[in-house]
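Take a look at subunit A:
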Amino acid sequence: MTVKLMLTCLCDAFYGEVGIATVRVLEHAGCKVEFPAGQTCCGQPPFNAGDWEASRSVARHWREVFFGSPQSEIRNPKSAIRDPKSEIVVAPSSSCAAMIREGYPLMFGYDDHLPVFELSEFLVDHLGIDKWPIGPAPQPGQKTKIAFHQACHGRGIGLKDQQIRLLASMQGIEIVPIDQPEQCCGFGGAFSIGHPTVSAAIGKQKLKRVVESGATILVSGDMGCLIHLQGLIEKEGLKIEVRHFAEILAEAIPAKVPA
Partner candidate 1 sequence: MNDANADRDAILSALPSPIGGEPPSVFVRIRPRLDPQSSTTGWEAFDEAFVGLGGQIVPAEALALLLRRGGVWADDDVLQYLPKIDKAASVWDAEIGVCLADLAIAETGTLLISAGPGRSRMTSLAPCVNVVLVHEASIVETPEDAFAGLPKETCVLVSGTSRTSDIEGILIRGVHGPREVYLVKI
Partner candidate 2 sequence: MRPPVEKFAREIAPEKVANVSSASATRVISRIKALAEAFEDPDAARRHAAEVKNYVLDNLKDLLIQLEAKCQENGIRVYWAKDGERARQIALEICRATYPEGGTIVKAKSMVTEEIHLNPFLEENGYRPVETDLGEYVVQLEHETPSHIVAPIVHMNRGQVANAFEREGLGPRTEDPVELTMQARAKLRSHFREAQIGISGVNFAVAETGRLVLVENEGNNRLSTTAPVVHIAFMGIEKILPCEPDLALFLRLLGCSATAQHMTGYVHLISGPRKEERDGPREVHLILLDNGRSRILRSQYREILRCIRCGACQNVCPVYRQVSGHAYHYVYSGPIGAVLAPALDGVEKMGWVAKASSLCGACEEVCPVCIPIPRMLLQIRDESVRAGAVKDSVPWHLFAKAATSGWQWRAGLKLLPMASKMPHPLKQGWTEYRAMPHRVGRPFRSWWNERR
C-alpha cells in the first residue's frame, strides 16, 4: 500500500535521519512511500499556545498539501478526501497525529478525524506487525540496553504499548525498566519556553531515573521530548544517548544482499 510521509517540522529542521529511518521502516514493512514536498508543519505549536488563528492557517496549508483540499474553511471534509484508503498519512510522532486527528476537529469545530497515524500504531494496528524486523535476520552479537520513554501525546491518540512491543520483539534490544515511566518529560511545547524552570526540573527528574536504571541509551517516539531531553543532557554533561525508535528499527533491517 501507499502511504504519505509526514516528516514533522522538527525532523525537517534538525533530525533528517529520523525521517530517513522512517522511510526505511515503512518500505521494509511493504509500503510505498510518497513525500509531499510542500509540507511544513501540522500547526501544533501555535494551537498549543492558544493562537488558534495562526494554527488554523497552518492547518489549512497542511490539509491542502496532504489531501488536496482548498485553503478555505471546510465544513464537511469527507467530501474533500478522494479515497481514504489510499491517502493514509504516517508520521514518526504521536503529538502530530494527535494534533491532526483530535486537535483539528476541536479547532475547526467539525467532527472528522483524518487518517493520520503515528508510525508504531500504523505498523502494529494496521499492518499487524508484531515482530521486528520482518522475516529472517542475522542474530546480533549482544543485546543493547535501552531505556524507553513514551511521549504523553500518545494518550491523545490512544497509544498503548505499540512502540515498546516492537522494540521488545527485537533480538538485539533489552529494555531496562525505569522508575515512574508514565511521568512526563516536561517539554509541553510552548510550556518549555514559558515555564523553563518547571519544564527543566521535570526533565531532570526523568533523566535522573534513566541514569539510575543504568541504561545509556534513551529511546522515544517524539522529537519534542527528545530535543528537550537532549538539550538537558548536553547542558548537564550526562552520558546518555538519545535515539528515536524509528532509527532503532531501521538499524535492525537486514541489508539487502546484492544478487
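These made the cut because all candidates are chains of the complex that A comes from, given by their letters.
In the analysis below, a residue touches a chain if its C-beta (ideal position, glycine included) is under 8 Å from a C-beta of that chain, and two chains touch if they have at least 3 such contacts; residues count from 1.
Computed from a predicted structure; not experimentally measured.
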Candidate from 1 or 2 that touches subunit A, complex-wide: 2
Candidate 2-facing residues of subunit A, complex: 7, 9-17, 19-20, 23, 35, 37-41, 43, 45-55, 57-58, 60-61, 65, 103, 106, 152-153, 155-156, 180, 182-184, 186-202, 227-228, 230-232, 234-235
